[in-house]
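After the structure tokens below, expect a handful of questions from me.
Incomplete set of chains, arranged as in the complex.
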Amino acid sequence: MRLEKILSDCLPSDDRFEVLHLQSVPTENYPIVTKKLGQDNELITVKTQHFFTLFQNSKTVFGLEIYVYITLIKKAKLDTNNDVLDAERLIFISKADTTGYNNKRINIKLITKSIIHYLLSIDPNYYLQKVKPLKRNYVGKFSNYISKSTSTVKALKLLSKRKSAHQKQLYPPNDLFLHLKCEQNIVTKICLFTRPADQYLFADSSKNAKKHVLTGEGLLLWWISIMDDLLIEEYESGTEAKLNIPGEENVRIRKYFRNLKYSSWNIGDIFGGSANSLAVFNIPLFPDDPKSRFLHQLVEENRIYKTDMETFWIELQERQEFKAGITVSVIGISGHLRSISKNIPMDGEIIKTPSKSSFKHLKSYITGEEFDTEEGALESYSNIKEYVVSRMHKDLLTVSGTYQFKPKIKPSVQKFTITTLQPRRAK
Amino acid sequence: MSDDVIESKAFLQLAESELKVDQIEKDVEEYRLSKMKPLYVERDLIIEKIPDFWKIVLSQHSDFANYLRASDFTYVDCIEDVKVNWETVDKFSITIKFSGIEGDFEAQTVTKHFSRQRVIDDGNTGRKGNEEEEEEEEGELLSSEVVDIKWPNKYDKINPDKIEDKKSNEGKKNYRTGMKSLFAWFRWTGLKPGKEFPHGDSFVTLFVEDLYPYCVKYYTEAQRDLEDENDDTGSEGHSSEGELELENDDEPPAKKTKI
């Protein structure tokens, strides 16, 4: 499954687009759901960030940020070179946003769904070959390496020694990485949190009159329909599919299931935990996520061991200013895929950044502009293009569209296909 | 000389130059202190005339609160005066004057002494608690002497000197709780990481580099007429937290660059 082909199938015919797909260094992370103190951590969690951007006519038009977590279950005596571990994959959809500067109609929903298809096709082992560990131990044979913990003076002395001995830079031995393997056919979860906002990635883009904005409800419908399609197209039957709208009555939540194709949608979330179990050991910690922020706040307020799931959701909802009538939701699916993920991304369709800061840096060239006028979208494109071409000696991926808009589909579907992710300004 | 030899030598010279920079920084600190000390003495005398000055400063400062248990604040309110006295930049003491609470807590003035030493270690030896690397302070060890303080009677259950059974689960739990209280900080030495008052060294730094030097600023901030402007004092500035509605705006557009 090639990214170019997938996107070509959903971009309008007779038009050329460019795509940037950034990927961060796979990094060992703390567990997604917090473990009890003192409890042995029998999990290895590997986190990787993906960032997709779509450009048209030298303008940035769409961005999608997704995190992929692979959680492996450690064996008692781990032989990282040979053991194939039980694992689970979790795809967290963090942000999707449009700028509104596309000059042709594009089907953002289809594009979003296709990119998720693409990520689902990637072999989880792809992320596990060379993982940056949480901590590195530089004592002993690694003491000649210049690392994060090397002082300036020591680094200078090492540099001096290397020059005098005509010794080249040291290449990091494999010992400084984790090398892991997991089964290919693993439980795959997808989750996201929907909340209406003027913009998620592109500052001031809501000031562009052409940008469509969705209400909280519209946004929820938009996303749940994507998830519903994925359930039908990718998942085995018996997959768990959950929706929760904090503060909403069950009867009203169920209404959202009426037009869905998958028959087993239920109220709740995929992280489990009864109403009176502690939130801290059930709620996942995602980057830049309101639930995580709330957990952090509970720690600071010394209430973390007093807040159960029920209270957590109630308070979260209160903090969402429901008085203003904003609908927020948590959507999650969890199950086995029908076909095994064995795709390995190819060079041209992915730019792997060497470090956290280079990832941030590249992303900031795309999102660092103000998108209230077209100039921001142009500047965003020209900066990232320039950087990728002249600094990295790579290029954006060019995609020619082949998708034909079918004007006469059911009105309800069409309504969403032409809408971008952007919720209408609340209030 | 070949280019490589020149460069190799240049790196060594730079290393020397960095050491000199460190020396100057130390020297500047000494200079600063020599200028500030007489002023601090003067200021301490003025502050004594303002009722509740320290009580207000300490309740204003959000980071200060983060080091303590909620129940400690009964006794923080007893703090009448705080003084820092430097012998040198690296040798100083903090004096805290408590008023008493009838039947619970004895009025007392306690002075705790500290010293900071360079630790010659380039590797990962010695301490380094669970803290992130603090690049600035790498190679420095702050330590202190145990000083006696009379604990409140209300703390009898968690007062480490009064817990007789330290083996039972209950006893251990109480002991650990006690070690987190403000009073346990007075027995902090800095030499037994993980077994003492948590973050004892940062708590000292907070007094010496922030609370004491900038107490007047914190006092006036607490006096703002509009209470809702009372943000963030002394906080680390991750202010976007907690405001869930900001979910998506807090990805800082890189170019706004605040320095």
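We just call them A and B in the order they show up, numbering each chain from 1.
Heads up, the rule we're going with is that a residue touches a chain if its C-beta (ideal position, glycine included) is under 8 Å from a C-beta of that chain, and two chains touch if they have at least 3 such contacts.
In this text, all values refer to a predicted model and were calculated from it rather than measured experimentally.
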| item | value |
| --- | --- |
| Number of copies per protein chain type, counted over the whole file | A x1, B x2 |
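The rule we apply is simple: only the chains that are shown with their structure count from here on.
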| item | value |
| --- | --- |
| Rounded Å distance, chain A centre to chain B centre (Cα mean) | 38 |
| Complex contacts: residues of chain B adjacent to chain A | 4-5, 7-12, 14-15, 18-19, 66, 70, 122-124, 133, 138-139, 240-245, 247-251, 253-255 |
| Chain A - residues contacting chain B, complex | 95, 97, 137-139, 143, 148-149, 151-154, 156-157, 159-161, 163-164, 166, 193, 195, 197-201, 203, 288-290, 293-294, 296-297, 300, 302, 316, 319-321, 360-361, 364-365, 367-370 |
